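For this view, one protein chain was removed and the others were kept in their places.
Moving on to chain A:
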Amino acid sequence: MAPKIEYYCPCLSESPHPPPPNLPSSSYSFHPLHNLFFCEECDAVRCNRCVLVEVSGYYCPNCLFEVPSASVRAEKNRCARNCFLCPNCRNTLTVVPSDPPENVDSRTSPIVSTTLGEPPFFLYCNHCRWDSAEVGITFEKPTGLAAQLQKFEDSAPESLEFERLKEHFEPFLRASSSSSTLPSASSHHVHTNPITAAASSALARDIPGVGKYNPLSRSRVGRDKAAHRQEYPDYKSRVEIGSAAALSGEADVEFLRHLETVSEVAALEQRWTNSWVSPLPASDLKPLRIPLQSKKSKRCPSCRHILIKPEQKAQSVRFKIKLVAANYLPAIAVTLPHAQAAIEMLKRTSKSASAAAQAEEQQAAGALIAGHSYSFHLAFTNPLYDPIQIRLAKALAPVQTAEGDAAAEAAERARRSTFQIQLPSAAFPVGAFAEAWEYDDEDEDMFLDDDGMEIVEARGKKGKDGRGKTRSVGIVEKRANVTIVSGEVLIPKEARGDVRFNMLVSYTYRSDDPEPSEEAGVGTPSRSHGTNKAPEMKNFSFYTVVDLGPIMYREEPKLTADL
């Protein structure tokens, strides 16, 4: 496994320090850099777990039609055009005409057939060969199929029942939403919206004793009950529930008795995405209208500023606002030079080996063997238009702060004892990002070729250092907006587990707007800072977890037994 680095988002814990990296639960706090956002107002990293998500538009994933939110509801969140999912395999279905009648072959010219094909149209799955004629769904016209199917859906007994229920509670909902703004809108009403209020009071009325579980005080509920009791007529269901259940139950039992293969029963997966009860036999499953998907805009959880705002067009991959962390924080890449050198050697020696064997060998070659020390390289890439100074520190787990429970402490102690990390202690510069380096003209090739040479040289030098000798901890290479520094990891013989440690990265950058809140544009990334003001240095720190991979054993495997 290649070494990797992930960035910390502190949204899951109160403390700004990351959890110990070896706990399995810690992985939820660390994210790859490109999954993170950056809020300029709060000057903080945000992740997908903590941002507020809002729907900014709906579209069908198959026909890519942008559905206006007004019709989303009427169409029950599903595509109302010609998009259907196969009930068997969830593939999209295509509308196909029936085979032309037999006598068509005898016709003089086959081109006579219309573009549309022969009338009874049905839906066909290209993947599992299911077709809707199996369940008796055919269409006279190949257009507007969803409307025809929705009629089926809407006439389902459950759907009708639900509509009736909604209708029944409609006046009450309206009444309670208006009444909740009246005097009773006291402090208690914070968590009760009209719908839950309606539901809870209806429940309290019908089932004796439920009322006491109500979060509101009992006396209040009593009063409410008394006050509203007359207003709700009893709900009469369309179907008597007892008889309905008996009917379908008998049939199901009968069906199951004569079951021959398991696949005759629709799998759970085939049934649970349906809104209503779907038939048990797999042969009765109906095509599904495709559920809509949405484009989402994202907001910072604390200041509510927009971090992501997509363009209106459904299939555009551009964003009106896009504040991603990759534009603010330096990107870090971790490599193990010894593993790369080994892979290189392998590639040159064993050309004929199979891919799998090669991969295995590569893994073995890049292994971290207990009892050795290795150097690792961290390549920092600066996304800002100004040079930055980076300082690295090994992050200490907050053992003494707040709730330093025993487990964390033990884990920390274990971690400390297993291996030692040396990082460059001095601050080092990373050059500014310049758009010119992105131009892919001929110069770039030259430039990068030079780079290639340089890297090779650097690695060669490293190789000469040999094993066991002292290795430099510091800057290895510096070019353009990339600086590579090397650190060292010393793995004692008794170490085990993964070499994984938290690293605090702090960098100073020149800030031109001391008062970011006064800046008008939320959407202006700090890349575009003007340069006319007096430079002011700002500092930003973030935590990362560096995972160099598991520790391997080549000798003394019995050591694994203890501990």
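In this text, a residue touches a chain if its C-beta (ideal position, glycine included) is under 8 Å from a C-beta of that chain, and two chains touch if they have at least 3 such contacts; residues count from 1.
The rule is short, and it goes like this: contacts and distances are computed from a predicted model.
Protein name for the hidden chain, per its UniProt entry and selected from "Dynactin subunit 5", "Vacuolar protein sorting-associated protein 26A", "UDP-N-acetylglucosamine transferase subunit ALG13" or "Beta-adaptin-like protein": "Dynactin subunit 5". Among the residues A:Leu23, A:Ala333 or A:Ala393, only A:Ala333 touches the chain that is left out of the figure. Set against the missing chain, the residues A:Ser13, A:Asn62, A:Gln150 or A:Thr508 yield one that touches it, A:Asn62. Checked against the hidden chain, the listed residues A:Cys89, A:Ala133 or A:Ala432 yield one contact partner: A:Cys89.
Across A:Ile308, A:Val485 or A:Val499, the residue that sits in touch with the chain not pictured is A:Ile308. Residue A:Ile484 is the one among A:Ile306, A:Leu368 or A:Ile484 that touches the chain missing from this view.
Along chain A, the points of touch with the absent chain fall at residues 34-35, 48, 59, 61-64, 89-92, 94, 110-111, 113, 115, 125-128, 293, 296, 308, 314-317, 319, 322, 324, 326, 333, 335, 340, 343-344, 347, 377, 379, 440, 445, 448-449, 452, 455, 482, 484.
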